[in-house]
Structures are given as C-alpha cells and as structure tokens.
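After this line comes chain A, so read on.
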Amino acid sequence: MIPLGFYLGLAALLFSIGLYGVMTHKNGIRMIMCIELMLNSANLNLVAFSSYTNTLDGQVFAMFSIALAAAEAAVGFAIFMAIYRMHDNINLDELNILRW
Partner candidate 1 sequence: MVNFMLLAPEIAVAATSLIILLIGVFMSPRTKNVLGYLATLGVLAALVLTVQSLGTEAVIFYDTVSIDALSQFFKLVFLAVALIVSVASIKYNENSDHTEEFYCLVLFATFGMMGVASANDLILLFCAFELASLATFALAGFEKQNARSLEGAMKYFVIGAISSALMLFGISFVYGATGTTRIPAIAENAAFLAQNPIGLVAIVLLIAGFGFKMALVPFHMWAPDAYQGSPSVVSSLLAAGSKKMGFVAAFRVFILALPALQVDWQLAFTILAVVTMTFGNVVAVSQTSVKRMLAYSSLAQAGYIAMAFVVMTPMALTGGIFYTLAHAFMKGGAFIAAAAVVWMVTSQKTGDLITPDHLDNFRGLGKTMPLAALSMTVFVFALAGIPPTAGFMAKLLLFSSTIEAGMAWLAVIAVLNSALSLFYYARLVRYMYFLPPDGKKIGMPFQYAAALLIAVAGVLVMGIWSEPFLQWAMDAAQVLA
Partner candidate 2 sequence: MPIEIPEFILPLLPWIRGTVGLSLVGFIFIAAMGAVWLERKLSADIQSRMGPCRVGKYGLLQLVADAIKLFTKEDLRPLNADSLLFNNANIFMISSVFLMLVAIPVGAVFINGVEYPLAVTQMDISVLYIEAMSAISIFGIFMVAYGSNNKYSLLGAFRNFARMVGYEVPLGLSVVSIAIMTGSLSIVEISRSQGLLWNIFLQPIGFFVFFVSLMADMGRLPFDQNESEEELVAGWITEYCGMRFGLGFFAEYIHMILGSFLVALLFLGGWNVPSFVANNPVLGLIAPTGFLLVKTVFVLMVIIGLRWAIPRFRIDQVVDLSWKKLLPLALLNLVWAVVLGLYLGA
Partner candidate 3 sequence: MLPVASLLILVPLIFAAVTFFTKTKKQAAGLGFLGSIATLGLTLYAYLNFDSSTATIQFFESIEWIPSLGVNYSVGIDGISMPLILLNSIVIPFLILYSWKEDREAPNRFYGLILTMQAAVIGVFVALDFLVFYIFWELTLIPLFFMVNIWGGEKRVHASYKFFIYTHVASLIMLLGIFGLFYASWQQTGAPSFDIRELVAQFKFFESSLLRDAIFLSIIFGFLAKLPVFPFHSWLPDAYTEAPTAGSVLFILLKIGGYGLFRISLPMLPNTGSPELIINMLGLLGTFSIVYGALVALRQKDLKRMIAYSSLSHMGFVVLGSAGFIALSVSGAMFQQFSHGLIMSILFMSAGAIQTTTGTRIINNLGGLAKRMPKLTVLMMVGFMASLGLPGLSGFIAEFLVFTFSYVNLPGFVLFALLAIVITAGYHLWAMQRAMFGVYNAKLGDISDINSLQVFSMGVIALLVIYFGWNPNPVLNMMITNSEAIVSLGAALGV
C-alpha cells in the first residue's frame, strides 16, 4: 500500500503548480490548462481518500468533477475563441477596457 501522504503530497504539488501557473500566465489557454491541473489534483485527493476511507463517494465525486471540468473547459474555450476573433490574441493583460 502506498501511504496516503504520498497522494496528498502529489495532489498538493500539482495544485500548487496549477495555482502558480494561473497566477503567472497571462495566456488564456495556459490558464485553462492550469485550472484543469488544479481540478485534477483535487480529483486525485478524492480518489485517494476514497480508497483509504473505504467509501465510494470520493470516486463518484471525482467522476462528476471530471465531467464538470470538461464542460468548464468547453465554455472557457468558447469564450476565448470569441475573444480571439475580436482581438487576435487571448492575453489577459491586453484586455483592459473594463477597469475601476
């Protein structure tokens, strides 16, 4: 059996990488990728906990969250695509009509 801590550590690492990426990257696609990373680290947590607490809820949860992550990415890409058509790039930095 692999100790639970390993899973949690990995998940935390992935989550941190994702969070770091979201905060530093300005490109929309990269941000979505980083967010997916964060979501998946949570899934990893859920599945690990599920196996260690001998309950199924976590796995079910992970499945739902995968589905939701897919839908989220779909919506996100749709928005980015519309932005790309208008601005020819998806740099969040360069979108600044709305401020203060």
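In this section, a residue touches a chain if its C-beta (ideal position, glycine included) is under 8 Å from a C-beta of that chain, and two chains touch if they have at least 3 such contacts; residues count from 1.
For anyone wondering why these and not others, all candidates are chains of the complex that A comes from, given by their letters.
What you see is a predicted model; the values in this text were computed from it and never measured.
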item: Direct contact with chain A in this complex, candidates 1, 2 or 3; value: 1
item: Footprint of candidate 1 on chain A - complex, ascending; value: 8, 11, 15, 18-19, 22, 28, 31-32, 35, 38-39, 41-43, 45-46, 48-49, 52-53, 55, 57-58, 60-61, 64-65, 68, 71-72, 75-76, 78-80, 82-83, 85-87, 92, 95-100
